[in-house]
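Shown here: the complex without one of its protein chains, the others still in place.
Now for chain A:
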Amino acid sequence: MSSIDPHPHLEIRRTSEPAHDASKARNKSKSIPSEVTISINPPNKKRLFILFSFPLLFLLSIPFWWYTTSIERLSLPIQRIDELENIQIPNYRGKILFTADKDAFPTPSPGRAVFETNVILKALGKIVIEGVDGIYERHRPKKKRNWDLIYEGEDLNIEKTTPFRVHIRRFQYANNSFPLEPYVQPHETGLITGGIKPGTLVIPVHPDQVGDRFLKQHYKIALINSILSLYPPESPSIPLRALKYSPNITLSFVLLNEDASQGNYVRSWDIENAIQDHIIPHLEPLKDIFNFTIESQILYHAPLTFDPTLMKPTEQDSDEVKEAVEEAKMGDENAELIAKELIQREKEQFWQVSEEDMKIFVNSEKWSLDSGSTNNPVLRFLLYIPKEGHRPMRLATTDGAQSFLLPQFGSVHILNPPSLITFNSSYHLSIKNLKPTFHLFTQHLYSLLSLPKLYEKGKIHLPPNSSSQPFINKPKNEIWQIITYWQINQILNNRMKENIEESKKTLIGIKRLLIKIKEMKFGENVKNKIIGSIENLEKISNDNSPLENFIFSRDSINLANQAFFDPSMMGLLYFPDEHKFAIYTPLFAPIAVPLLIGLLKELISWKKKRNFKNKLKQLELEPKENVELDKEDIELKITDMNETIDPVESTILLEPEINVNKGRTLRSRSKG
């Protein structure tokens, strides 16, 4: 309001001058103007107090504003997260029970001391341990043996519970030539069993070999090799093609007909039995680590996005065929069949899927390969039946394989049914037909889940055939045997290591994120999850069993992920600063103007008074009448100032005289 008045001082001067004249003319009583002025205005101090109370109020309300607009950010246990760096991946020391058949060792010649089997075993065990330690010692980087051999009668408790067992078995069906061929005892069915617990590492020795001079050396080599293979000191990291650990996994088996309407399609498959026979035995032992669900479906239309190229038959026999023919000549019955088949193949034209096409083989857009009813990762196993016009379809692979693996996605197998003369007939794939396919699928499942294989060339062999055991009827290949505890131990270690790493990474990620983004909300809920995750990691120790440690690591990564993806972390309060200014300025700018100007004016007048006071000091002897004076200018905060100004004031106080009621006008001069 005061700002409207452009020249308050000027006006005052104009009005005050005539007042001076008038004062001389009439000089009269009543309350003098200065008194009136004083009476109607609050004391100067009070006014100043009011003036300053506004900015003060703003200052006082800042904490309140801060509190109501700030984001909940609890303290993050940074210290504990940093300390996780030092968490050791626990090394569980397995106890391997070492036993042997009594007659697996040569009977000492008469006259020499007869030792108990246990004593012989202990001696043998010592050599084996020395051998293994020697190998690890030479290894770069150095490794440490993480198992101990125990013997019967040492500790009954461990003896009964330990899943790791090694047994030297005198076995009439074993290979009777050296080297010895250790194998892992499979589950036995039937009446006559070997009495050996399934999963035991068996070093078979043929009765003829027992008397051999170097038997002990052979035992040592076989034991060292097989134990090294089954119980590696540290497991390799999870390859990229395998799924990251997730407790729930869905397996989806899909039979795809390229185009069933062209006839000669597969209308059904014995999927339930195939899964029961080939897949379930491998999944069941993993139940502590993974929860599987299985779904299957048949697609009758699964068009490709590309056209396979038609390849004309080659004139010459390839090396492959020659090789097979060679082998067939040697009398291998199997090879003969293969040779025939290969020759047949060479002579016909076929449709080739090039390596480039394999990358786009799966037409996810058109093929619905899984139900998507859960958020679990899905592994898809596709059995693809090309349409009549695309048969036979072959993959352009160097080794002629008709299947390929898609990392983290699944596997594809192409199956070319033979042509039928009748149009519009269909096939049923029996469990027998599905066997080769499901063997491939099982192998791919091992790869995709990063499950260690049991057999290793030259170290772990297939069990020898024995007529007393019915499992010989099964064709033996590398994956027919179900997962043993030796493998589970490796998986547990592998996955625990992976989980610990992941969990640490996630926690550190959260820490970095929280430090970097100051506006991120960090509430009680998320904090509890993070602390739970850290606690689980801290619980991991060498004292627990591998399964316990694995469960801690699993829970830890689970909580860490939950915290990381918690929706509350992504608050909606991310307003840019510009936005806040846009909201605040309409209020604060207009309020700030009178406030600041008021303060500014006060400052100016205070300066003026000080100047005036200085001047006064100069003019103390001869005060001039025409010195423009403002009453308010004279009123200074300091009381003693008033006294010094007194003379000047008196000159002014003479001004208003006559007719208070008529000649005067009450004018306001505001300070802002």
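The criterion applied here is as follows: a contact is a pair of C-beta atoms (placed from the backbone, for glycine too) under 8 Å apart; a residue touches a chain by one contact, two chains touch by 3 or more; residues count from 1.
Basically, contacts and distances are computed from a predicted model.
The chain not displayed here is annotated in its UniProt record as "Phosphatidylinositol glycan, class T", chosen from "LSM complex subunit LSM3", "Eukaryotic translation initiation factor 3 subunit L", "WGS project CCBQ000000000 data, contig 00010" or "Phosphatidylinositol glycan, class T".
Among A:109, A:157 or A:373, the one in contact with the hidden chain is A:373.
In the complete complex, the residue from A:70, A:268 or A:408 that touches the missing chain is A:268. Among A:116, A:137, A:295 or A:356, only A:295 touches the chain that is left out of the view.
As for the chain not pictured, it touches chain A at residues 1-2, 11-12, 14-16, 18-19, 21-22, 33-34, 36-37, 40-41, 47, 50-51, 54, 259-263, 265, 267-272, 275-276, 280, 283-284, 287, 292-301, 303, 337-338, 341-342, 345, 366, 368, 370-373, 399-403, 413-418, 420, 422-428, 430, 432-433, 435-437, 439-440, 583, 586-587, 589-591, 593-595, 598, 631-632, 655-656, 661-672.
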